[in-house]
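Missing here is one protein chain; the remaining ones are kept as they sit in the complex.
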Amino acid sequence: MIVAERKPLGEIIGFIEDFRKVLVIGCGGCATVCLAGGETETKIVGSALRIAARKAGRQQQILEDCVTRQCEPEFVEPVPGRLGDENIDAVLSLACGVGVNLLAERLGDVPVFPGLNTKFLGATAEPGVWVEMCAGCGNCVLHLTGGICPVARCSKSILNGPCGGSSDGKCEISPDVDCGWELIIRRMERLGTLDRLVEIAEPRDWSSSPHGGPRRVVREDLRQLAAEAEEEKATTA
Amino acid sequence: MDTRAAPEAPCLVACPVHTDTRLMVERVLEGRYEEALDLLLEANPFTSVCGRICHHPCEESCRRSKVDAPLGLRQLKRFIVEATHEYRVRRRGPVRRTRKERIAIVGAGPAGLTAAQDLARAGFGVTVFESATEPGGMLGTTIPRYRLPYDVLREDIDDITALGIELRTQCAVGTDIALAELQREFRATLLATGLSESRALGVPGIDSHGVLLALPVLRAVSVGERPPLGQRVVVVGGGNVAIDVARCARRLGATEVTMACLEAREEMPAWEWEVEEALEEGVKLATSWGPRAVLSDDGRVTGLELRRCVSVFDDDGNFSPSFDEDETSGLAADTVVLAIGQAADLTCLKGSSVKTATAGRLEYDPETMTTSERGVFACGEVSTGPGAAVEAVADGHRAARAMHHFLDTGELLKQAPREELPTIGDLPEETIERIKQRARVEVGRSPGEERVRDFSEIERAFTEGEARAEARRCLACTTGAFVDEDRCAGCLTCVRICPFEVATVTKTASMPEEKCQACGLCAAVCPAAAVALKRFGAERIQEDLSRLLSERPKASPSAFIVSYCCLFETTSRKFLEENPEDVQRTGVARVLVPCVGRLSVPDMLLPFEQGADGVSIIACADGECLYPTAEERLGARVEEAKRILEEIGLSGERIELWRTRESAEVSWTSFWEISRRKLAGIGAEEQGEET
Partner (left out) sequence: MKSGSNLERVLAAGHFAVTAEIGPPMDCNGDVVLEKARLLRGYADAFNITDCQTAVVRMSSIASAVLVMREGLEPIAQMTCRDRNRIAMQADILGAAALGVRNCLCIAGDHQSFGAAGRLKGHPGAKNVYDVDSIQLVAILKGLRDEGRQQGGDEIEQRPPLWIGAVWTPMGDPIDFRPWRLAKKVAAGADFIQTQGIYDMELFRQQMKQVQDMGLHEKTAILAGIIVPRNLGMLRYMDAAVAGVSVPQELMARMSAARKSAGDDKAQARRNQEEEGTKIAVELIEQARETEGVRGVHVQAIEWERKVPEIVERAGLLPRPTPPAEA
């Protein structure tokens, strides 16, 4: 999942303090699962903002909402209407950056602010601890590395690791960070495929990664039919 | 949607009148004793009686039994009635007669009086005919006072008679007034005459002087007579009546009292605790013996000859004793009392066309509760056979429904003799292991040798503190967590946090009811706010808060504190009673929570939104928490809430976590005092920072 973390409330208050009526919108997807931006966190942030406004003597209304997933147009569709109906003049999104982007595209002249710092694609390592496991590089190499990602889990993303900084299974950057290459080697050892690492991995083609520019994925069989697109155009026009 | 009725706690289900004992316990914990009484009386007008002598099937089925010992539900009931006496007197009063139909009830025992209550409440005119001088049936005339003082019974009866029922005592139907006359005068008649005759025994010598029947002996005792039984008394029988006779005999001065019964010790029909108590009082048992002949000298009893009983029941479980005539024994006796069962006295039928079946029993349809005559119903022991008081009450309710229906429609209503309710499964082994044991609060009894000196009550009631301590043990069955599947994100947080390993997730979470301990830890952390608790959930906290905070002291002299307190640590109602003036005066608004471990971060922040200056969370005393890990979890959540306050420029110290010392009454006030002082300092500091 996408793992995110709430921004410091002080920073958030800086975004919204000049707005009269602010809607905090949580997300029921990854942001909920990583305990950063679901119903409950929305309540917490809403509550904290109200307390802060009260303390500062600001006349400010903080409303809360939580949508199923902020990364789907259908789910965020009702939001603009609500903003208009209730004269809301700013939105704080507790989704990952995707949700903020999608809202920004759809909210007309109402500003949307990020309430979370979107961190990475990761897994739960233990309750309350998440670790990055994939960097979304666009051209997966896990078949070469025993299923452990060198891009995301090696601090230097090197493909012919480990570098000289590996020590006792930990990365040179911190004793809290596992050396990805140590993991790869141990895994491949168990798989009996360690000898494959003797091959030199060639410099890779990063064009599939964010370095190649904004990416998109298309499933032709599920795309909107031409007629539907026409119709939509007609109705929105 | 699931259309099955929601399962109920097993204690409720086991109770013949389905008293919501689970809720009763909750009301005790919350200090709402009056409401507890209301719910008890709703189910059972003989609540005071049942608080003393009920055979408490609720306790027998209490799920706590597997952990350590069942809840003391009967004693809690007794506590409630004793704690609410004045309220009870106040709530008493007549009901409005709304129906012109009049109903006659024969017999003022628990069955008849319960039906009378229900029908009177339904607006009918009710007249109860009772041959005895006082109402109450067996409860008043035979159950010995050391178990059930008459005043206690009277309290229940007063509720019923206050409704505006006409009670005609010393009026035996069949003798003083004919049943046929009742049938003419009343639209419907209910026979609730019980089993008032003791069965006799056909053995040689039975006519000897000194052979007595159980009920007459008990009746005499109950009106304060002291029938001369002599030093050595043999009671024939192994049931509860026999026990009562034996124990009365000890109290009347008999030194050697022996119960001779067909059954082996473990087969004895008497309730086990009754047998124990009898043994404590020096009653001896001669089990697996049957009477062969009464020995006498000059027509006066000298003893009882016994033969070995080898089995009591046949292969089909029917009563059919067989004896080994070669093995005999004898017991010397001045008196032999026969307590081998009761039979109906059907003199009330005299001259009527109501038919009897075999063996002096009514012809009776157990589903419609009617006799052979239209409009003549029967209930209680006269139709069900011997049982317990609460079963007679249940049957009374049932009869009232049947008659009400009959009077409304002219039709007969079919009702199953016993309403079966769905309940939750047993506690699984692995859950039992995780539940903390907590000893049942026992009031103890005075020693047997002291008890036999007179007929005074042998058991005392719970003190308030004891009642609350006992109530705390309730597992609050069926009130645990449940998930709103539409909201659940399947994040597994509940699974990871649940100390009882209850929650599981397949797509969405579920918390099987039979495992959930209702600790609320999962609900406190569910990021989707998808977990609700049937007992004291987040919405309850919000309600409590908004009620209390609407009364926020306008110009509070010092800090205003919201205090979330562990409900379980209160030994009295002192902190439970809502007192708006108190809030005004002390600046402390209390929200009592059954385990503060269920408080979420939003719960901790909410008071600040509503103007509180500080939040004092008071947990239970060290090691007292019922729920594993709850203390640590709460501590970590408090830290999180503090961080949030810090992030918005308030001192984290505004939230404080206390542990109760000794009890709420001993320590809480001082916590609030300390918090208040501290908050004054914090306020000044924060002001300073700003300027």
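Per-chain numbering from 1; labels A and B assigned in written order.
Just so we're on the same page, contacts are C-beta pairs under 8 Å (C-beta built on N, C-alpha and C of every residue); 3 or more make two chains touch, one makes a residue touch a chain.
On a predicted model such as this, the values are computed, not experimentally measured, just so you know.
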Omitted chain - touching chains that are shown: A
Hidden-chain contact residue, picked from the options A:57, A:81, A:108 or A:203: A:203
Residue of A:63, A:104, A:131 or A:158 touching the missing chain in the full complex: A:158
For chain A, residues in touch with the removed chain: 155-169, 171-174, 179, 182, 185-186, 194, 197-198, 200-203, 206
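What we mean here is this: only the chains that are shown with their structure count from here on.
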Gap in Å, rounded to a whole number, between the CA centres of chain B and chain A: 56
Contacting residues of chain B [partner chain A, same complex]: 487, 489-493, 496-497, 525-530, 600-602, 605-606, 608-609, 611, 644-645, 647-650
Touching residues (chain side chain A, partner chain B) in the complex: 8-10, 13, 28-29, 32-35, 38-41, 43-44, 47-52, 54-55, 124, 127
